[in-house]
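All protein chains of the complex are present and in place, except for one that has been dropped.
Naming follows writing order (A, B and C), and every chain is counted from residue 1.
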Amino acid sequence: MYSFKNDYSEGAHPRILNALAESNLEQEEGYGEDRYSQEAIEQLKERMGGTDVAIHLFSGGTQANLTALSAFLRPHEAAITASTGHIFVHETGAIEATGHKVIVVDTNDGKLTPAHIQGVLETHNDEHMVKPRLVYISNTTEIGSVYRKKELEQLSHFCKEHHLILYMDGARLGSALCSAENDLELSDFPQLADAFYIGGTKNGALIGEALVICRDSLKEDFRFHMKQKGALLAKGRLIGIQFLELFRNNLYFDLARHANQMADRLREGIGQAGFAFLSHSPSNQIFPILPNVLITALQRKYSFYVWDKIDTERSAIRLVTSWATKEEAVAAFIEDVQKGC
Amino acid sequence: MYSFKNDYSEGAHPRILNALAESNLEQEEGYGEDRYSQEAIEQLKERMGGTDVAIHLFSGGTQANLTALSAFLRPHEAAITASTGHIFVHETGAIEATGHKVIVVDTNDGKLTPAHIQGVLETHNDEHMVKPRLVYISNTTEIGSVYRKKELEQLSHFCKEHHLILYMDGARLGSALCSAENDLELSDFPQLADAFYIGGTKNGALIGEALVICRDSLKEDFRFHMKQKGALLAKGRLIGIQFLELFRNNLYFDLARHANQMADRLREGIGQAGFAFLSHSPSNQIFPILPNVLITALQRKYSFYVWDKIDTERSAIRLVTSWATKEEAVAAFIEDVQKGC
Amino acid sequence: MYSFKNDYSEGAHPRILNALAESNLEQEEGYGEDRYSQEAIEQLKERMGGTDVAIHLFSGGTQANLTALSAFLRPHEAAITASTGHIFVHETGAIEATGHKVIVVDTNDGKLTPAHIQGVLETHNDEHMVKPRLVYISNTTEIGSVYRKKELEQLSHFCKEHHLILYMDGARLGSALCSAENDLELSDFPQLADAFYIGGTKNGALIGEALVICRDSLKEDFRFHMKQKGALLAKGRLIGIQFLELFRNNLYFDLARHANQMADRLREGIGQAGFAFLSHSPSNQIFPILPNVLITALQRKYSFYVWDKIDTERSAIRLVTSWATKEEAVAAFIEDVQKGC
Partner (left out) sequence: MYSFKNDYSEGAHPRILNALAESNLEQEEGYGEDRYSQEAIEQLKERMGGTDVAIHLFSGGTQANLTALSAFLRPHEAAITASTGHIFVHETGAIEATGHKVIVVDTNDGKLTPAHIQGVLETHNDEHMVKPRLVYISNTTEIGSVYRKKELEQLSHFCKEHHLILYMDGARLGSALCSAENDLELSDFPQLADAFYIGGTKNGALIGEALVICRDSLKEDFRFHMKQKGALLAKGRLIGIQFLELFRNNLYFDLARHANQMADRLREGIGQAGFAFLSHSPSNQIFPILPNVLITALQRKYSFYVWDKIDTERSAIRLVTSWATKEEAVAAFIEDVQKGC
């Protein structure tokens, strides 16, 4: 049974395990003040053109989101998200648990536009309602779409004009940046977003997300918030070493590129077999629409999520590829789809 | 510069890194539902005599404490702790951030007794005050002392009588169980405590604490709380594999025993040099009182915390040993103390 | 300028002020333990057939809602509400501020049905999402509709079956119970709801809402929650005296009946003038659809909210009547509408 369920089924890329092993017996400071974490942070800053950002390493995305948003918002301020947004759907009310409402907007493709935000601002106009303050986007989105530079610039401009914080969840930022449709670079984000995170867990690390805080006023005392939310690891080196390795010689991008290529092949092969897709997702998640009988047959050999019922005969499934996805598995899957399994 | 600052300066025990490497490319379920986490939990349950406990794996102690306490308590209920308690001092108000007051009691040795709790109950007697509901203890305590079985039985009995939840922070439970003064076994705790955690990070793991919930009424829906607090790792296997290895062939206890032995040697050597100690700590933390001039000299070769000023001439320092502490370093330190450095 | 903006524009019914004046210099216990509050609670219990409920007096609806919901729910549990629900729209995220997500459902008429709840349960099926636990309804709803007994019985039955708490916001319960379409009595609610409140502020009191907790397991320690949320008034008698007076000789129902009659006349008169209504609202709020030119003319003599744009020519307005609404003002308004102002 081969799994296309997600991009965190395997452990870490072997180079990361090696790096952990090599440094293992060195004595280091705790709580992220070790030499490796410091170096990883410096290396990331250079990657982003030496801009004046603050970087903090987290062990998971929900933790990064809840720590950042609760640190950035005052009690009456709320986040705005697409209805597909991870914080709205799949974090067990983590943001609300820190006291903040999450305002939701329906979208076609998981991407927010200034018009979406404008609509929210217009209906929130006095103190009997929360104050919309932070715009939460994901890139890639939860349904695999990717922001174009122009879209992000418009959103960023709108947010600056309306004193809104623009926050980007980059759990799958690697896949976004290596998408065929991407025209953004890592160094663009500090200009466009007020804060964002670079996801490691879903791109080859054991654990690790690097939160980048770009707006000065959001940086103060941030480590207090991390400690309070249980996000400072005693052996913070564990994440530092991984990010150092991920961004040495572009490993991060190589891994994402592989994941995307595997998805591209699946998309092409399934398309050639005559099947359509639920959404346009030029990244490592694809959502082909298949006959239920074919799905049942495929489930005997592969694991994946059945995403949505289309009609009585067909459903959309979700296939996720990763740095570890095997070419043979992809080829076999395509063959199985093409021959009806 | 050799460090006696803490027990998390090095990475993981090599056997743990090996276990991670060996399983690395296997595909596993996410969020702690992988085979390794399940096996680790089964193994721990057997260790505790097959009792009907629920076990959940966390990446750090603050995270385990805040998730457990906020899950166990209703909004008006409070925790009681010694003034040395980690939740009171060193978690940046993590418990208060979930809405709960932490009531503090001064103790001589970091250990709570029924008399301490009784005093709190007597002064909290109506709805204008919080309702004391959970007793938080640490074993070993933050100042290195260790609970005797009799003490824990009395506390446990008192808590049951007064409908209080007894929660034990076991960040250094390995050292406690291997202390010369210990008369408890791992399998005793499910009878004595309502919940406790077995610390991995400070005893050879990269990250990992195993929370054991013993009281049935506290078990329900616990994974919801973990997810909400950002404590469910996508690659939960990372902790499962480590605990599986730690409790295979008693590695956990071997590591703690080594840490304690190194502390024993330091204690004995420093004592022979004629110096006293701030507290009685039969575990892997010791607090010798040394002349300031000697401390300054030692600081050129070793790193450690200066804990407390005793008088104008002398201070207490904290020395912490671990599974990774080297015998040569201990010997050298003793020699340096004995010859006045 | 006569106001139809809301049902809290005037002070209290004169009998209430008299009752306050008469008891003014008596010395009473503080924090709701005074004789008047106790009597008011006993009187309400009798009204509800002597059922075993707990009753607590609050100074406002938002306060009652946030105290009750945060007391009833564990951290991972959420409330379900119609998208018109007061807790979703107009309480500045008060429920989220206590840590709980509010799940929203679109409805036609502001009323929830078992089918609505069923839909929510189906999409909330694991620990990555909050656990729906409490169903929040309002009677009358925020758009003036009224629950029939059968509807409430079905909802109540569904909630019991699915271990959900049914909570009713009765800010305008007086108007609901005196509606022409009502077939419920006050004594029905303890059987149907797990908790609800009887609104005083919008029906003749200066301040005051009486929260009735019907389910035993929700009663424990409730006064702790009130104190913690700032809801225990030092001079709790202020609310006790008012409720005692409101339910003496059915004043509460007389006042609500007057409010409804005034709304009935407005509805009839405006209907006779040929205008339609945005919604069916057999209570003290009505939403006539009027030409914008007429609205502008009316605004010179009356204040009211313009509720919704219908098309380029017409809008819906909201007219609210109360115990204090004057017959002459209603007559004049109708005349102005009929003659085109």
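Convention: a contact is a pair of C-beta atoms (placed from the backbone, for glycine too) under 8 Å apart; a residue touches a chain by one contact, two chains touch by 3 or more.
The shown structure was predicted, so the numbers you read here are calculated from the model rather than taken from an experiment.
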item	value
Residue among C:Leu44, C:Ala97 or C:Leu134 touching the omitted chain	C:Ala97
Residue of C:Ser9, C:Gln43, C:Thr113 or C:Gln338 touching the missing chain in the full complex	C:Ser9
For chain B, residues in touch with the removed chain	75-76, 78, 89-93, 96-102, 127-130
Those residues of chain C which, in the complete complex, touch the missing chain	2-3, 5-6, 8-12, 14, 17, 20-21, 23-30, 59-67, 91-94, 97, 201-202, 206-207, 224, 227-235, 237-238, 324
Contact set of chain A toward the excluded chain (per top definition)	31, 70-71, 74-76, 98-99, 127-128, 130-131, 221, 223-228, 232
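As a working rule, only the chains that are shown with their structure count from here on.
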item	value
Whole-Å gap separating chain A and chain B, where each centre is the average of the chain's CA atoms	34
Inter-centroid spacing, chain C versus chain B (mean Cα positions, whole Å)	51
Approximate Å spacing (C-alpha centroids) for the pair chain A, chain C	43
Of all residues in chain C, the ones touching two or more other chains	75-76, 98-99, 127-128, 130
